[in-house]
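Below you'll find the structure I mean.
As you look at this complex, bear in mind that one protein chain is not there, while each of the others sits in place.
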Amino acid sequence: MRWGLPALAALLLFYPFIFTGPFYWDIGVAFLLAAISASAWNIVGGYAGQVSVGHSMFFGVGAYTPLLFYHLWGLPPVAGVPAGMLVSLGLAVAIGMPTFRLRGHYFSMATIAVAELIRIFVGTWELVGAAIGLQGPAVGRAWWDLTFRSELPYYYIFLAALAVVLYTTFAVERSRFGYYLRAIKAGERAARSLGVPVRETKLKALMLSAIFTSLAGSLYSIKTGFIDPESGFGILVSVQMVIVAALGGAGALFGPLVGALILVPLQTATNTWFGGGGSGLTYILYGGIIVLLARFEPGGMHEWWQQRVTPFLARRKHAA
Amino acid sequence: MTKSSAMMAAAIAAAAALISAPPAQAAGTVKIGILWPLTGNAAAAGQASKAAAEVAAEIVNNKHPELGNLPLAATEGLPNQGGAKLELTFVDHQGNPSLAQQLATRLITQDAVHVLMGAYQSSCSFTATAVAERYGIPFMVGESAALNITGRGFKWVFRGTPIASDYAATYMRFFEDMKKQGKKIASIAVVNENTDYGTSVADSIEAAAKKNNIPVAIRIPYSASSTDVSAQVLQLKEKQPDVVIFISYTSDSILYMKTMKNLDYLPPMVIGDDTGFSDPSFIPAVADVAQGAMNRSAWDIGKPGSATSKINEMYKAKTGRDLDDTSARNMQSFFALADALSRAGSTEPEKIRDALTKTDLKPEQLMMGYNGVKFDETGQNILASTYLIQLKDKAYQLVWPDKAAAAKLDWPMKGWKQ
Partner (left out) sequence: MLLVQVIVGGLLLGAIYALFSSGLTLIWGMMNFINFAHGEFVMLGMYVALLVVVWLGGGPEAFGFAAAFALFVLGVVVYLSLIRHVMRGPMLAQILSTFGLALLLRYTAFWIFSANFVSLPQVSLSGTLNIAGILMPVPQLVAGVAAIALTFALHLLLTRTTVGSQLLAVAEDRNAAMLMGIRPDRMQALAWGLAAGSAGIAGALMAVSYPWSPSVGETFGLTAFVVVTLGGFGSVPGAMYAGLIIGLIQALSAYWFGPIYKDIVVYALFVALLWLRPQGLMGKA
């Protein structure tokens, strides 16, 4: 079992050289982006069990700020990344404090409402491009504009970001903070009675999640060079994060990674087979997968693996 | 828990990439990737333009000596490229600028097209052209009007059609003419859908109106996907402008006309800025309530037997309808592109681009009423122009400028009244 992690790392590192060409690199980048955002969501949605379906608010903020820095002041988009994270942090605090009072469904609804509100508002705000959106430099002025023609540099930048998010999650998992999160997920009242600082913990989780989601948004807009209210704050952005994490296993470290591994190639396949109309089919599949997941295996692939495969492998080991 | 999920991840990773593989590629042709909205709010327009492009490709790829001076009509294929045929790849961006961007990238990197064309909605042209610029592939914008599409200092973007400021200037000249004829134009209203197209044209009109001392009573931006526009119509009713200019896509144009009838609001004149008002579904839907509505067009079918009339026949045979302005403008841009492709003598992007910059088509070589096709350093065709037309019965007729007019201008418009 020990070869699992190094094998994965090696595969991710050398993927662009095993599967070469813009087509495969494009999939690789899409996969990494999905994995980063879903992992970011995982911190508060998976580990703490607070199902936010409005995480696009952080993604959008992170996506807009770099292009805004370029649009308003001509700075390289990268300069806007920390600002995006800061604003997302503030947003998390502003949103988290009132909404964490609400339970279950109400919390989810509140997150959707806030994200929608922001999306519509941004669509009317002239400064950030209103409904038209913002564009980054189409052709870079220097290397720090990060406008590469090839996907390769983006791949490694994104990979580094993913490593950071996963490592942070790993550290959280093993810390007291992680213990608190699990306790809250298992039962808030019980956790509170055990002395867990529930409100503070939830808020911290949201803040951490917001920073990384913002990063994901920034990476997206720097790479694509375009953002508008729909691609930044749209509900599909939020839903994609949730489903990728849930499919692989919300609350598991590599859950989001697995979810992305399944969904991104699947999405590419449906888009390629059906040409322009394929994007519709993709979402039908998404919907179907989510429903089946909710109905039969809410714990995702991770749960399935734990329940079926691990005991099977353990039995075989004993038999040998 | 960590280890087992890592192992699972590794196992799935190996299998994942095998699901998808890049599609095969044809050889020996010149490939044009075309991005249009084939579904969504502007689908009818996208489909109409698609048919027009197919007719144009047919004309270029086969011998059509009956079409006279039209470039490449008499020959088969592209003469300077060894008779290479044009191959069109259509994609549907559904009016979504992000999707347009993704599809443009896909067309370039996976389908290996030699040039791109599109994209109807200015917001989609805006994003798709940026992709072309980054990859160094020529992009011909056939019909989008927003100023900033050719205003970004891009090298690879060319536009065959007039732009927002051209239209605004046309409207102002029209108003001047009307005032000379004694019509009252004390104020106008501008109602625009709020993406790149509507905002751009509305901005141009407001600026031009200011220069010409025509007050804008109210400007109403709205979302093209609104289901209910009663509040907007009531705002107009309150302000009582003499002319209302609509910069709308299809379903919103139709919705406005119907809502105006419902709320009994008929301004002296309505001008539609092409697009929704030229959509094939507009006239059938609202002909009975929008009599006398004006529109702009650079296309005129012309006398029977003329080249334009023959082209219209070909189009009609394919779709059952006459060619509309938007599709015609696309077709013209397509011909300009094909002409450049032929002169390039090669499929190398730089050579194609060079040929495009040297384009110089004369009015008698065109199907549109432009003064020619010649691109300036921003890629804009500086010889493009437009007429104004009016809805009479079930068709638009050319009513302005006077020297080209085929029918008399009715002012005020009749709307639904007899």
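So that you can tell them apart, the chains are marked A and B in the order they are listed, and the count of residues begins at 1 in each.
Going forward, a residue touches a chain if its C-beta (ideal position, glycine included) is under 8 Å from a C-beta of that chain, and two chains touch if they have at least 3 such contacts.
Note that this is a predicted model, so its numbers are computed, not measured.
Undergrad: Considering the complete complex, identify which of B:Ala52, B:Ala100, B:Val229 or B:Ile311 is in touch with the unshown chain.
TA: B:Val229
Undergrad: Write down which of B:Ala100, B:Ile205, B:Leu255 or B:Ile271 is the residue touching the left-out chain.
TA: B:Leu255
Undergrad: From the listed residues A:Leu146, A:Leu159, A:Val242 or A:Ile262, report the one that touches the chain absent from this view.
TA: A:Val242
Undergrad: Of the residues A:Val93, A:Ala160, A:Leu194 or A:Val291, I need the one that contacts the missing chain.
TA: Only one of A:Val93, A:Ala160, A:Leu194 or A:Val291 touches the chain omitted from view, namely A:Val291.
Undergrad: Who touches the missing chain here, B:Glu58, B:Asp264 or B:Asp376?
TA: B:Asp264
Undergrad: Across the whole complex, list the residues on chain B that are touched by the chain not included here.
TA: The list for chain B reads 39-41, 43-44, 94-95, 194, 220-223, 225-232, 234-235, 237-238, 250-251, 254-255, 262-264.
Undergrad: Can you list, in ascending order, the chain A residues touching the missing chain?
TA: With respect to the unshown chain, the touching residues of chain A are 45, 49, 51, 53, 98-99, 101-102, 104-106, 108-110, 112-114, 116-117, 120-121, 123-124, 235, 239, 242-243, 246, 250, 280-281, 283-284, 286-295, 298.
By definition in this document, only the chains that are shown with their structure count from here on.
Undergrad: Indicate the whole-number Å distance between the mean C-alpha point of chain A and the mean C-alpha point of chain B.
TA: Centres of chain A and chain B (C-alpha means) sit 37 Å apart.
Undergrad: Applying the document's contact rule, which stretches of chain B touch chain A when the two form their complex?
TA: Those residues of chain B that touch chain A are 1-10, 12-14, 16-17, 19-20, 22-23, 38-39, 90-94, 96-99, 101, 103, 105, 109-110, 123, 126-127, 130, 133-135, 152, 154, 194-196, 199, 223.
Undergrad: Help me check something: in the complex, which residues belonging to chain A touch chain B?
TA: Result: residues 1-5, 7-8, 11-12, 15, 19, 21-24, 26-27, 123-124, 130-133, 135, 138-139, 147, 149, 170, 173, 224-226, 228, 230-231, 249, 252-255, 257-258, 261-262, 264-266, 268-269, 272, 275-277, 279, 301-302, 305-306, 309-310 of chain A touch chain B.
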